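And now, subunit A:
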Amino acid sequence: MTRDLVVQFLAQGAQMTLVLLIAPLAVGVVRRVKARLMRRQGPPLLQAYLDLAKLLRKESVIAEGASWLFRSAPYLIFALTWVAAALVPSFASGLMFNWAADVVALVAVLGAARALLALAGMDVGTSFGGIGSSREMMIATLAEPAMMLIVVTLAIAAGTTRLAGVADFFIAEPFAVRVSLALSLISLVIVALAENARIPVDNPATHLELTMVHEAMVLEYSGRHLALIEAASHLKLALYLSLLICLFAPFGMAPATAGLSGWAIGLAAWIAKLLAGAVLLGVWEVSIAKMRVFRLPDFVGIAFVFGFIAILLAFLTRGVFA
Partner candidate 1 sequence: MGGALPGPGSGPTPFSLIAFDAARSVYDAPVIAFFVAIASLTTLIVVHRLSERRTRRGPAWDCGFPDPSPATQYTASSFAQPLRRVYGAAAFAAQETVVMPPPGDMRPARFSVVVVDHLWRVFYAAPGRAVIGLSERLNVLQFLTIRRYLVLMFVTLVILLSIAAVTT
Partner candidate 2 sequence: MNQAYEIAHLLAGVMLVTSFALLYQERVAAVLNAFAAQSITLALAVAWAAWSDDRPDLFITALIALTLKGIVIPVALHRTVARLGIHREVEKVVGVGAALMVGLALTGLAQALVLKVATGMASHAREDLALALAIILLGFLMMIVRRNAVTQVVGFMSMENGLILAATGARGMPLVVEVSVAFSVLISLFVFAVFVFRIRERFDTVDLEALDRMRGDRR
């Protein structure tokens, strides 16, 4: 019994470490794909790791008016995002932590991280921080209700809001295209783009302050604080990619009872799918332009509408997969 428990514990720890280690690689893949598609050489795939290492080595410059919130927020943001990432099934479903929280708790933990980031952005009192925070909150008011609708659709389909339970349901069911799931897939993709500050919502590589949302909030950070925030945003991207994978393409994921071989297969499948998702994200970002900030309600509103229609359709067709 205790040996089983220790193994479970180690598996959860391994999942957390792995997702942390893979995330910068995924970001590197995205950047490389974008550069190659624009006929540039592009940075090496491991550039994100090198950037983090460089930032950790540098001295941190803190603005004179900054408070304890500014200094402690990066640690908390990173920890919250990491805990949220531990919740999403990656190579195996049914790990230990998933019994403590469901998708709604995941959204809440990410929302707490976002709130801290917005506060830290406003802390120094500069106007750019204010721009970033207020726009981030506006995007949140649009994206989080859509996320909730997606959660409800999944709960109607799978009968539970526990992520591992939903993943198990989608592993077990035959691979059938249901319109409600397709609509919630589109909705979740839009929400993921909004939450991760990707084009068309926000340009992660911009240097123009008035087009920044996420970057404007972290404008004053440097050194190890900036390293933590960057790592948190990489982790959030890996989290959302894992979420999309585990919900809509879960083949290869090991169920809770599989042994080491099952986990190895699950791990390989997960890494492959994650990098494939990163490639797709890169292609998408190159193909579309960033929207004006006040056109975003229309864009994210599509996610809301699709989520709502998905719920209605799920109710109607519930008898099919009862």
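The set was built so that all candidates are chains of the complex that A comes from, given by their letters.
A few comments on the model shown:
Note that a residue touches a chain if its C-beta (ideal position, glycine included) is under 8 Å from a C-beta of that chain, and two chains touch if they have at least 3 such contacts; residues count from 1.
Just so it is clear, the structure is predicted and the values come from calculations on it, not from any experiment.
Here subunit A is shown alone, and of the candidates 1 or 2 it touches 1 within this complex.
Interface of subunit A with candidate 1 (complex): residues 5, 8, 56-66, 71, 75-76, 78-80, 82-83, 86, 96-97, 99-102, 104-105, 109, 122, 124-130, 133-135, 137-138, 141-142, 159-162, 165, 209, 219-220, 223-224, 227-228, 293-294, 297.
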